[in-house]
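Of the protein chains in this complex, all but one are displayed in their positions.
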Amino acid sequence: MTWLHPRRGLQLRLLLAGPIGWLGVVYLGALLILLLNAFWTKDSFTGRVEPFSWTLDAFDSLITVEVYRTIAIRTVVMAILVTATDALIAFPIAYYMARIASARTRGLLVIAVLMPLWAAYLAKVYAWRTIIQGKGPLEWVLAPFGIAGPGLDEIANTWLVLSYLWLPYMILPIYASLERIPGSLLEASSDLGARAGSTFRRVILPLAFPGVVAGSIFTFSLTLGDYITPDLVSDTKFIGNVIYDNSSLGSLPLAAAYSLLPVAIMIVYLLVARRLGAFESL
Amino acid sequence: MVESRAVRIALRIATALAVSFLYMPLVILAIYAFNPSRLLVWPPTGFTLGWFGEAAANPAVIRAVINSLLAGALATSIALVLGTLAAYAVQRYRFFGRESISFLLVLPIALPGVVTGIALRTTFTTFGVDFGLMTIVIGHATFCVVIVYNNVIARLRRLPRSPEEASADLGADAATTFRRITLPGMRTALLSGGLLAFALSFDEVIVTIFTAGPGTQTIPMWIYQAIGRPTELPVVNVVALVLVLLSVIPVWLAQRIAGGEAASLSR
Amino acid sequence: MPAIRLEGLVKHFGGEPGRRAPAGGGTAGGGVGGAAGGSPGGSAQNEAIVAVAGIDLEIVDGEFFSMLGPSGSGKTTTLRMIAGFERPTAGRIVLHGRDVTDLPPFERDVNTVFQDYALFPHMSVGENVAYGLMVRKVPRPEREVRVADALRMVRLEGYERRRPGQLSGGQRQRVALARALVNRPRVLLLDEPLGALDLKLREEMQIELKAIQQAVGITFIYVTHDQEEALTMSDRLAVFNRGRIEQLGTPADVYERPATRFVAGFVGTSNLLTGDSARAIIGSAGTFTVRPEKIHLVDPAATPGPDEASATGTIREVVYLGPDTRYIVALDAGGELVVTQQNLATSSMEALAAKGRVVRLTWKRQHNLPVGDG
Amino acid sequence: MPAIRLEGLVKHFGGEPGRRAPAGGGTAGGGVGGAAGGSPGGSAQNEAIVAVAGIDLEIVDGEFFSMLGPSGSGKTTTLRMIAGFERPTAGRIVLHGRDVTDLPPFERDVNTVFQDYALFPHMSVGENVAYGLMVRKVPRPEREVRVADALRMVRLEGYERRRPGQLSGGQRQRVALARALVNRPRVLLLDEPLGALDLKLREEMQIELKAIQQAVGITFIYVTHDQEEALTMSDRLAVFNRGRIEQLGTPADVYERPATRFVAGFVGTSNLLTGDSARAIIGSAGTFTVRPEKIHLVDPAATPGPDEASATGTIREVVYLGPDTRYIVALDAGGELVVTQQNLATSSMEALAAKGRVVRLTWKRQHNLPVGDG
Partner (left out) sequence: GTGASPKPSLDMPSSIGEAEDELNLIIWAGYAERGEVDPAYDWVTPFETETGCKVNTTDMGSSAEGVQLMESGQYDGGSFSGNATDRLMASGTVAPVNVSLLSNYANVFEGLKNKAHNSKDGVAYGVPHGRGPNLLAYNTEVVTEAPTSWDPIWEGGSEYAGKISIYGYSDFIADAAIHLMETTPDLKITNPYQLNQAQFDAAVALLEAQRDNGAVYWASYSDQVSGFAAGDLVIGTTWQFQVNLLQAEGEPVEAVLPDEGSTGWSDTWMIHKDAAHPNCMYLWMNHMMSAEANGQATVWFGEAPTSPQACTYAETLSPGHCDLTHATDEAYYSKIWYWATPRADCADTDAATTCKDQAAWTEAWTSLTGS
């Protein structure tokens, strides 16, 4: 080991070989191949892609066929809605956990929030499916008020269930960033004459914002790519559904080309999030 | 002491509502698990434990659980190694491109699973890689690395350098220092990161569907398939309920190990 | 009317371990004495902690008042009750004749300078200083003038745009001060404001703080555990121990006439004479203290004056301190006394050569202070 | 053969913002002087920082050697190069005749006591102390004996089983010391080992450290920015400024004959006489310093002796320090001098009453020290 001591460059290379090799080569390599597929021709009958047969057909259909734009907009709007919903629900509970609950309650609440996060995703979607579907508990609750159940074909189902699924992803980073705010800052604020409202708006909110952004990375990207939930609780199509459908049926190049959209959105999102300091709160 | 009483009460109510919202579907799931009817109708028509027996005797479920455990364990191991190495390099060294590494690591978890899944499958197909447990593991490890990485780097940030220097100063070489000082310092971070990575792998369905081979159905894949078959629904109820209940174990463990730290999603 | 009146102030912290209490550091009075040789056991975690055990105090308008005491003696807690961050378990707090015990911090005409400065990291220096004016809706033009004034007072003109993260410790300190002063409070509370600074910087800031206080004429309540700081800066000071005030008075009162053994030991070096050696040297039983700088080192053959106490001994150790030299003298009657001599004309050579010499110590009887066991 | 020889030691920290440099605090020498009034511009972030600018030094075996200097002057960096944690940009480090410049820390026969103690939190006190012996494969029976010895030396017998988290600051300090001493290094490096302790405890530990050094006879290299500590404890000391040594010598050398204006100011209070007032009082041009404790306060009518310098003035301010009183005298010839008087017989009353009085200051001409501008 002595010989390695002065050679920090070599140490570094040894350390990074694995992780960079894995992500840089395997992961980025896979993304690159997917990207290439977007520019390749496929056989219209067997569906096989012919490598290195360059064409822009996939992009052409993406641009000319209206429905892809509709779906993209719908998905992004849904991602924004879900993110906003989760932020609104998550902030009070995160605030309560970080600043009001006793140490014991806080511990219990952290567990209470973590558990549904770790509980099977499909189990939760499925549970909602059973709740929403006809003759399910929701209809049963609504019936006495003369309101019909939504059934399994409402787009609002997707909004509800996705908001539910990703809620813990929003609560925890906000909680973590709220907890990191030193108590003395809040004391200083009230000492300087700020009432609770001002303190919240001027001190707490700006300092918790990176946590919100960190949480939104999850809520946003998970919504952007999910196709199972929309499939199971509604019959509305999202970006994920189109990619998924085309990856097996239709056209892999089209799926690959369409994939570039969420990839581009998320890369921009991440760059902005990093600037806002959200990575520290992840 | 900044919040007024009214605000505190309002927050308490909001918290109670949010927690109920989080648990309501799980409770419904639990109720259905004891409902004798094969089709899901509300309110429940009776009480039975029969579906538990069916689930336990279902070889597909058992095989799927074993596959999930295997895939999770392998992916977690890879993620632990790679995530720790990356975190150590980024935290303890200065180099060009350091900032981009965290970016590269978050990418697999921030990009939609469909994209990762298709990209991996297309690549595997292109290079003639046989689909099987190993391809699932590769897919899972890719997005698990960042979880370990974030846990470990957060710990390293808080872990002072000086004990490592003290160790070298006291005569320990780099390997000894890493084993006796750095690693114990990171132990809880590794454990909670590992648990989280495992949980994520255990629960992952989209990437799994794209990277699975024959005979490597995992439990989420099984559930997904079974949801499509009405005849299996009662068993799905039971399996889902058991999975939810089992998730208490890692959460509890992580909380115990890391105290409040596990709260950081750590990704 | 006093600026502040505290009446029977008491604060208990509830049974379960509280947020602010660091592990192990929470036992009252454990800081100084417990460093070595203390029993390895610990106190039970679940008893209520009596942080402040009953304090009555009046602080005059415009006074520089210090609270001095060891770690855990309740200084911070008292200050926080005055600021309004903690509610007293019992007792009243009266600010300029108005009972504020139940008022929230933002309705009290006091401001605080925090030990960790508590600057808002997401705001610039200018925004930090303007914060109090802004939330009180002071119009912008006036605000700008006052912020500029406050920054000039702490010598930070031109730093408005910086973030707290880009400042040195001393500069942050100044921003915290400016942020409080800009509101022109009638009372300023300072909790070990210089604790995080290094020695030289601390000395500089002590002078500056005192000058600012004299310039603005605000009542300063200053918490510190550094006796020198307290002696140098204060008009009056209170020595805290275990949640109570052991002594209240001017620096000279406290230093020259310590009321208890605790005060004698905590403020300055205490040369304690007890038991046999006290009887031999002073002629009466009990515990006495004599300050090291009050003692003369003379020839063993010299006869002490009638108003002088005297003892003989051998110089065991000489420590050159620069301005002073410290002699540790082993008394023939038993025990040790520390003697400090200003290096007025003596050079270090002469001073160090004194080691091992037999000497006589004399001091004025009036400097023999009997101390209680408080 | 010297214990340590440093030859032309230089250390630059690379262009990009460094790990240890806190934002804004990274400018060389920025600590003390830069606190106030410095230009808001700040230095460009991407220049290389010259932490150590060329140091030549020999330290004798068994010496208690201190490195004194303001924050950022390069003390820690020098120490870390000796320990092997940093590689010099240029220069050589020779330990007992062996060039160790390129050796890793674990192959150097030195041990370090860190400012933050750097105890291993997951090991008990006993395991911490035994660590160096264990990794060097000292057999268990010998190990146990030596650990017990070391713990006895720092008065921590019976604490083997405790975790560092269960100890007070002073106790942790002792563990760190024992952990280093148990390896019987030939040189012990201490980086502000008492910096985190409070005043009283620090004074106690100073005495103890010195005693231990004398007992074991190891070379101590001690980093501090506290001049009193350096003066009290060291055999010799080096005063650092901006990465260079400004003066090297015994405490008395440095205090009584400061080589530069910087040293005069940093070590003790410097009363500088410059320009006109220097010419009027001392009779020659240049810059002189005179220590406050060397000055007598006498009646303005008194005539100074032939070997004495003298000046008249008015007492502008009196600060009661407890053991001493500090008088700030505005000289009639211009400028100010600080005079310290031990409160030998005077009470605080008398002292404070002196404010505004016209006085004559006298001091021995030999205490007039001309200082360079270094």
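Which chain is which? They are A, B, C and D, in the order written, and residues in each are numbered from 1.
We take it that a contact is a pair of C-beta atoms (placed from the backbone, for glycine too) under 8 Å apart; a residue touches a chain by one contact, two chains touch by 3 or more.
Everything quoted here is computed from the prediction, not taken from an experiment.
Colleague: Give me the chain A residues in contact with the hidden chain, please.
Modeller: Interface with the chain not displayed, on the chain A side: 42-48, 50, 61, 65-68, 70-71, 133-136, 139, 151-153, 231, 235-237, 241-242, 245-251, 254.
Colleague: Please give every residue of chain B in contact with the chain that is not shown.
Modeller: 37-41, 54, 57-60, 125, 128, 130-132, 212-215, 217, 225, 227-233
Definition applied: only the chains that are shown with their structure count from here on.
Colleague: Please compute the C-alpha centroid of chain A, do the same for chain B, then give the distance between them in whole Å.
Modeller: 15
Colleague: In whole angstrom, what separates the CA-based centres of chain B and chain C?
Modeller: Computed from C-alpha means, the inter-chain centre distance equals 53 Å.
Colleague: Could you tell me which residues belong to chain B and also touch two or more other chains?
Modeller: Within chain B, residues 1, 173-174 contact more than one other chain.
Colleague: Going by the contact rule already set, what residues in chain A reach two or more other chains?
Modeller: 1-2, 5, 187, 189-190
Colleague: Could you list, by residue number, the parts of chain D that touch chain C in their complex?
Modeller: 23-25, 30-32, 34-37, 39-40, 42, 70-71, 155-156, 158-159, 162, 165-171, 174, 198-201, 204, 225-228, 231-232, 250-252, 255-256, 266-269, 291-294, 296, 319-324, 340-345, 347-349, 352, 364
Colleague: Quick check: in the complex, which residue numbers of chain A touch chain C?
Modeller: Spelled out, the residues of chain A in touch with chain C are 102-104, 182-185, 187-195, 198, 202-203, 206-207.
Colleague: Given the complex with chain B, which residues does chain D contribute to the contact?
Modeller: Its residues touching chain B are 14, 16, 18-19, 83-85, 104-106, 110-112, 114, 116-122, 131-132, 135-136, 179-180, 183.
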